[in-house]
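Reviewing the structure listed below.
Shown here: the complex without one of its protein chains, the others still in place.
A and B label the chains in the order they appear, each numbered from 1.
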Amino acid sequence: MIGEVSHFFSILASGLFFLSFVFSIRTYSGNHNLEVLVSRVFSYGFSFILISFLLYVWLAIQSDFSIRYIAEHSNKDLPTFYKISSIWSAHEGSMFLWILFLAGWSQLFNYSLSKNDLLKAPAIGVLAFIIFGFLIFLLFTSNPFETILPIAPTNGADINPVLQDPALVIHPPFLYLGYVGFVIAFAYNTAFLIKGDMQINWESVIRSWSLAAWILLTIGISLGSWWAYYELGWGGYWFWDPVENVALMPWLAGTALIHSLYVSSRSKVLRGWTILLSISVFSLSLFGAFIVRSGIIDSVHAFANDPQRGLYLLAFSAVLITSSLTFYVYRLPQLVSKNLVVAKSKESFLTINNILFAAAIFAVMLGVMYPLIFDYLYDERISVGPPYYNTIFAPLTFLASAFLVFSVGSLWQRSSKLFFLKSFLSMSIIFALIVTMFSVYFYQEYQWWFIGGIFSGFLILIRYFFLIVDSFMKKNYFNKSSATAHIGLGVLILATTLNAALSYEKIINIKPGETYKGDAYEFFLIDFDLINESNYDSVQAKFSVKPIDSPKEVFFMFPEKRKYFIRGQITSESAIKITPLKDIYMTLGDQLESGYWVVNIQYNFLIRWIWIAAAIMCFGGFTALIERLRKS
Amino acid sequence: MNKIRKKRLVSVLALVSTSFLGVFLILSALNSNLDYFYTPSELMEVEIPQNKRVKLGGMVEKNSVVRNGTNITFNITDYQETISVSFNGVVPDLFKEGSGIVAYGKLINNRLVAENIFAKHDENYMPPSIEISS
Partner (left out) sequence: MKNLLRFFILIIPIGGILFFYNILTEDKFYPGASFKNTSVPQFELLSLQSKSPLINDDLNNEMLLNVWASWCITCRIEHGFLMKLKSEGITITGLNYKDEASDAIDWLNLYGNPYNYNLHDLKGSLALDMGVTGAPETFLIKNGVVLVHYSGEVNQGIWDKVFLPIIQDNEMFK
């Protein structure tokens, strides 16, 4: 019964969103009464979709297995937390969550934007149209409310034990919140382009929304990376998997957007770029959703699906993307500023930044699309892996770092002398060179990417160090949020470079009572424990690890192999020891006939610093957001 | 041509030429980093230079898994042809006889020396009371 009610509320919500959209069409000419109606009808639409979703959550908690989706993805014995998260573990439910978030962000926008804003009603209309389109997709092709009748199963199927993990549970919501948050910029800009009034100051409206979405998307991607590291057993944090890449592209566009917005709002140049970027971020999110849900890409985590769904998503995304781009192209002449960007001004460096980001997005898109095109043309399957992406990304990152550092001392709308002898820039370059040469010598690493990475990372950190100290001493203003975020970037570059250069692994054979002596640690295998939990059995190795340099500080590590009952699936739980500079990462392999076990020991240098760097960047973004919200 | 036009022309030319250069570099990076994917039948048909890395996908053949210390050898089959694979290290959790996997490495003497093994994510279910033979 509740299932039907929830379904009904979703249908009602679609109707209301459609109505809101229809009313919004007339508001381009400034019909004020309709404007209020657009906003109000939208609010009701939101309430109904919220009620529908909450009822659905109730159904999941109550283990209502007459609902097909809940039966297929949840189970009576799951803890409540995982019953709820099973909702977004597969296509239909996660689509429902996506729609809820779209509606939620839009309603927040609806609520907080002043009703005097000329573009409010048109933008709400665009948002309503988007939500309506996705709801129709949900209800007609991916119905989470489908029932199994007349006899409901007494228990559901278990979800993959790999999915029963806190990080994996919160990763999709953050990711969706991020992706979907950029819809606000998209809708507002599309409304702006349709209306065509060039005087409207759209930048100031969408800055905070874009920043907020960016922060959430960064967190979402970082969570995915962190989860992959500890769960998948490979000790890697990024695999350039197509599904990761389609999340990265909106992030790249989003980062470029927030920088470009900064320029457009101050100097009224780069408006063309900024709007194109804001259309691109949401378009790339749509592209991502399409790729993952259409069955086109056969990847480790794509949802296997019916081409009908793919076709609908393609059609709907096509409508959204081509119509917004058409308006963009139509208005482009009016958008482009008559002023030239002054050479060596801040604007010029940020323009170059946009170009570099565009190149990165192009490169990733090519990597994702090429196998598809190749297969289509030549009927041969190829894949594009990390070597390609690393080859492209490293130089782009180094270039971007260089221009970032140039831009630190630069001025708005004016050139400045950057390279004179005692300038901070020159000093930073010299110091960075010294540190790089020292590192190269110390680590005996001569690879181009190592040199480039160390130099770029330190260049950024040193330059900002000068900036902070100088501003502090002269009591000058400097942009603290930007400094924080860019310091985070510097840390990220150093961490990824050193991680790549210094990490290594050793594969050993060992049996209880034996010791393996590594370079810095001695590993003694005490024994194995057999553990019986309610839903799995496991074999757990007990290692005592002694650092060779400080033998008193012994610690323990317990890698295990589990066999889950429902699924018969075998998983490895890696043991991780976190130390300030590295992680020791142990994975239990198979048991050999002789009683020996295969064990893999990895030393992952500075891996925690990668996520710390992401957190620093988010913190920078966060302070920037607070600053902007306080100003308005 | 006046000064502003000249400046504009220069900047446009610079932009266009760096774009072309950039695109060219990206495409050549792409071309030199493509991994070809084969099933065992396809691999038997094609002439692979013995030192090139390839991806081989199929099922782990029943009774073909042999462990020797940290080394493991097994056969990948598509139920028509079979290729022998060797790998040194810990195999992924989802690796077992009858499961779908992809091995990535070089063909040396008609055996694939794998550097990486990827197991296919199995979305379907198995009942609680049955022992899995492994």
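One rule holds for everything that comes next: contacts are C-beta pairs under 8 Å (C-beta built on N, C-alpha and C of every residue); 3 or more make two chains touch, one makes a residue touch a chain.
Every value quoted in this text rests on a predicted model; they were computed, and no experiment measured them.
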Chain not shown: contacting residue from A:33, A:80 or A:326
A:326
Among A:125, A:156 or A:224, the residue in touch with the chain that has been omitted
A:156
Which residue of A:63, A:294 or A:407 touches the chain not shown here
A:294
Filtering A:308, A:579 or A:594 for touch with the omitted chain leaves A:308
Subunit A positions in touch with the non-displayed chain are 68, 71-72, 148, 151, 153, 156-157, 276, 283, 290, 294-296, 298, 304-308, 310-311, 314, 317-318, 321-322, 325-326, 328-329, 332-333, 369, 372-373, 376
Positions on subunit B where the hidden chain makes contact
12, 59, 62, 79-80, 97-100, 120, 122-130, 133
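Definition applied: only the chains that are shown with their structure count from here on.
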As a quick test, compute the distance in whole Å between the mean CA positions of subunit A and subunit B.
25
Mind pulling up the subunit B residues that touch subunit A in the complex?
4, 7-8, 15, 22-23, 26-27, 29-30, 33-38, 55, 67, 69-70, 72, 88-94, 96, 118, 121-123, 125-128, 130, 132, 134
What residues on subunit A touch subunit B, complex-wise?
157-158, 160, 233-234, 300-301, 304, 340, 355, 359, 362-363, 366-367, 370, 374, 380-385, 387-388, 391-392, 507-509, 563, 565-572, 587-590, 592-593, 596, 598-600
